[in-house]
Structure formats: C-alpha cells, structure tokens
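On to subunit A.
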Amino acid sequence: MPWFQAQMAELQRLAEEYALSQQQTASNIVNVSEKMRLKRAEFIDAVQVLVDKIGKIKGISACAAYHDGLILAQSAHPAAIDAFGATLQESARAAQQGAALLGLGELEQIVIVGAKNKVAMLSIGPLMLCISSPKQINLALALNRPH
Partner candidate 1 sequence: MPQIQKTDYQIAQQQILDGIISGEFDIENRRDLGPMIPIRLFQALRMVALGSNVEDILGQGAPSLVYHSGQSLGLAMGQLAAANIDKDLETYVGKIKLLCRQLSIGLVVPDRVDLNAGVLELRVDECVSCAGIHNVSAPICHFEAGMVGGIVKTFFNRNVKATETKCNALGDKTCLIRVDLI
Partner candidate 2 sequence: MSNIHPLDTRKSQSGEIDAILRNLMGIQGVSAAAIVDNDGFVTHIQRDSEINTDAIGASVQVVFGAAARAAQHVGHHATNMVICENAEGFILSTPVEAGFMLALVTQRDALLGRVRFELKETIPVLKKLFSHYLTH
C-alpha cells in the first residue's frame, strides 16, 4: 500500500479504536477513563506525527489537523492557519449537504483548487486533515514520496 494511504489507514484504525474505547460499559469507570485517555493520546499523537511528516514533504506548503474548524495539530507555523479552519468548516458543511443529496456516503475528501494553490481536506475520525500545496504539485505523488 502506498505510504500515505497506509498512514491514513493507520490513523483510521486508531480513531476507531478510540471510538470503541468510548463505547465500553462503565463497570469500572476509573479503568474505562484511563483506557480512553490512552487511546485518545495514541490517536492524537499519531495525528501530530503525520502532520509533521507531511509538512516536511517537498512540494507541500502546510499541513494541519482541525476539530470543528479549530486547529488541533500543525506543521511548523503555516500561514493563514485560522483561514484554513474557516475554509474547512465552510467547505465541509457544503460538501456534507451535497454528499447527502447525491447519496455519496460519509465524507472522505474535499479538494479545492485555485489558480495558484490548492488544498486537500481529508476526514480522519472526528478530525479533518488539511494539506496545501502549489497548484501544479501532484498531491498523490508527493504524498507517497515522504523522504
């Protein structure tokens, strides 16, 4: 499996494991609480690691992860980080409506391409990963050449 897909699959797995830990019945709330905390930390730490790695890929301008349009993890100080979040929330809302109308299923990706730059938004569990690059960069190729 190409590098980026493998990374995304791993994050999806961690997100699902975390979601599962939330559904545990609370026979011993202290144990459940601790397990959830550890699973959440595993997931979020992995998100931060991936964001850092993507941010270092040649051709990628910035990478950040958001929750409800608010910054959760970022590669080294990308520009317009709040504008990213606002765009993400607006786009996700519109795309979700469209996806529902067209029966596309759960939203996985949104790509906005401008005359100069483009931004890809990918859903990972409760988060959205945002990757921006100049327009001419082939994101799929770049993301599968991490080194």
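Candidate entries met the following condition: all candidates are chains of the complex that A comes from, given by their letters.
As a convention for this text, a contact is a pair of C-beta atoms (placed from the backbone, for glycine too) under 8 Å apart; a residue touches a chain by one contact, two chains touch by 3 or more; residues count from 1.
A quick note: this is a predicted structure, and the numbers were derived from the prediction, not measured.
K.L.:
Among 1 or 2, which touches subunit A when you look at the whole complex?
P.N.:
2
K.L.:
Candidate 2 touches which residues of subunit A in the complex?
P.N.:
22, 26, 29-30, 32-34, 36-37, 40-41, 44, 65-74, 85, 126-127
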